[in-house]
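Just one protein chain is left out here, and the rest sit where they should.
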Amino acid sequence: MIDKTVHSVAEALDGIADGAVVLLGGFGAVGQANALVEGLIAQGARDLTIVANNAGAGKIGLARLLAAGRVRRVVCSFPRGGAGASVFEELYKAGKVELEIVPQGTLAERLRAAGAGIPAFYTPTGVGTVIAEGRETREIGGRTYLLEYALPGDAALIEAWQADRWGNLTYRASGRNFNPVMATAARLTIVQTTHLVELGVLAPEAIVTPGIFVDRVVRVATPADAQA
Amino acid sequence: MIDKTVHSVAEALDGIADGAVVLLGGFGAVGQANALVEGLIAQGARDLTIVANNAGAGKIGLARLLAAGRVRRVVCSFPRGGAGASVFEELYKAGKVELEIVPQGTLAERLRAAGAGIPAFYTPTGVGTVIAEGRETREIGGRTYLLEYALPGDAALIEAWQADRWGNLTYRASGRNFNPVMATAARLTIVQTTHLVELGVLAPEAIVTPGIFVDRVVRVATPADAQA
Amino acid sequence: MSGGLSRAEMAAWLARDIPEGWYVNLGIGLPTIVADHVPAGREVVFHSENGVLGIGPAPAPEQVDPWLINAGKQPVTLLPGGSYFHHADSFAMIRGGHLDLCVLGAFQVADNGDIANWTTSLSDTAPAIGGAMDLAIGARRLWVLMEHTTRQGLPRIVRRCSYPLTAPGVVRRIYTDLAVIDVTAEGLRVRDLAPGIDFATVQARTDATLLPVSR
Partner (left out) sequence: MSGGLSRAEMAAWLARDIPEGWYVNLGIGLPTIVADHVPAGREVVFHSENGVLGIGPAPAPEQVDPWLINAGKQPVTLLPGGSYFHHADSFAMIRGGHLDLCVLGAFQVADNGDIANWTTSLSDTAPAIGGAMDLAIGARRLWVLMEHTTRQGLPRIVRRCSYPLTAPGVVRRIYTDLAVIDVTAEGLRVRDLAPGIDFATVQARTDATLLPVSR
């Protein structure tokens, strides 16, 4: 019997190595797999590259991982937090973390490309800006485009609304965001969910991430607990 | 009030010009917008380029359009029909229709790229085969890839299971196939459906094609009628 | 600035020009409030880059769904007919030219349509692009909604942007507290003036050369 569920966050995170590229779903506070992200502190992996839309806000999730000194580099579109300087901004100012800024749509497309076996693509985004500096361009049909490469991860930490033992996933409202894209882009896709359901409960037309993209599923008590 | 529904197939097809590139959803007999495809005969457009996975089977839909002499060129992955020579094969043998063969995944990705504002991408499919002849290649990370270009349509003819007045769509089972991809790739996306529903009936998590991609929706009586 | 429109009036000025049925993305900040000023009964479909189409009015505090936010991370609601999708699909809508309109704020707009709206310095502690570059080049039309001048009274409409660009040559129209200005092949042409504001006042507060309203 296929059963991708595991019994603890520690088991879910087993094998993520020092230096790994880790993709974190979520946008704002919604859809962040914070139980898994914070689990990385106990798990112990160091020197991580984190790919996420934001560079962490408040004192939870990625902000805690950053504060624990586990992150060498952040690839994101919008590192600024809310009010006041974030943990990331302080580390960045102190030269303790590297930053690669990627336009949000290019970030999403590079992740999608990694999951889809597309090694590189052309995009109009960023032409004529600092993003284009040192980058290959190409004219197609009279318009200039940048060459962008796929961005694969060693692991992806995903938050799903519902999951079953095959790893099929659904998401709630704007909790979808980067999660289904990143789920396709990593060699090891790890999911936290509050709703573990029996196989067959999720309608085949309503499954957003088919289990083929998912390696492990761990149930967390509630999203609130997950973020405690 | 936004209302994309129109009252007849003729109204739905208005404006498709001679020489247009028309994308046809469907795979096998499932998800073919045959009422719209056959409506093109009365509509009158000539010299069409048809993009579809198959080149028509039996005597309905695309096969009827081909028999009516309206198609100059077919872009597809699998032109062979079922038992016996199809209408397409007879026309092709007689030199009356051109054929561009595209691997099925490359066809899907070229359509997706057109809808997503990606003018070109690299793919491993077809390297070292006749598909690669005369085509640009590039080595990325030690592997060779082909450059492929987006394939946009002037119009797309889509079959959906359900639709609402905003043009939101769902599909049934394997009727999804190329339909949602092609719906994004054309300047004019036209939908036939058997189930026209009130706005709000379709769950926001279950909508597969958001209305932003859809221009017109026409209700047809039943799929069987549509194929009569 | 003396005599100009309030922020709500600016948003309403722009909102009146959005036809029924358009798909519109509103940038973070001032542009977001445009949604509150669409004339009653006119259906406009608002998109947010975090995967939401069909955004409705802001929820009452007790009706906030913590799972439903917009790109500015504010709680929002979803209208009947709304839908959710993932980030790659959301930016496929943007980059693929499916939005009729994007409204962005800006630090500067140049007379050739260049826009600078993401950072005032490349040595910023944490320069943040977000979806701005994709939105600027992807929508069928880009309108800018911003105060005509900075708080210090410096012009934001300039001959050449001094800040890092978001995208070159993409702005089609500018709404400010003083005027509505079209970016045309001939240059910046004033399309409309705020009540009590004359052309000379607008030109005086603008670095770039303006063309008068063509009647």
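The first chain written gets the first letter, and so on, giving A, B and C; residue counts start at 1 in each chain.
Going forward, a residue touches a chain if its C-beta (ideal position, glycine included) is under 8 Å from a C-beta of that chain, and two chains touch if they have at least 3 such contacts.
These numbers come from a predicted model, not from an experiment.
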Absent chain's touching partners (shown only) are A, B
With respect to the chain omitted from the figure, which of B:111, B:156, B:191 or B:218 is a touching residue? B:111
Residue of B:92, B:166 or B:213 in touch with the missing chain, whole complex considered: B:92
Which parts of chain B are in contact with the chain that was left out? 27-30, 53, 55, 77-80, 82, 85-86, 88-89, 92-93, 99, 101-106, 108-109, 111-112, 123-131, 171-181, 208
The missing chain sits against chain A at residues 1-2, 112, 114-118, 164-166, 168, 184, 199-200, 202, 204-205, 207, 210-213
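The rule is simple: only the chains that are shown with their structure count from here on.
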With chain centres defined as C-alpha means, what is the inter-centre distance between chain B and chain C in Å? 35
Whole-Å distance, C-alpha centre of chain A to that of chain B, is 33
Out of chain B, which residues touch more than one other chain, so two or more? 116-118, 204-205
Shared-contact residues (touching 2 or more other chains) in chain C: 78, 84-85, 88, 91, 94-95, 138
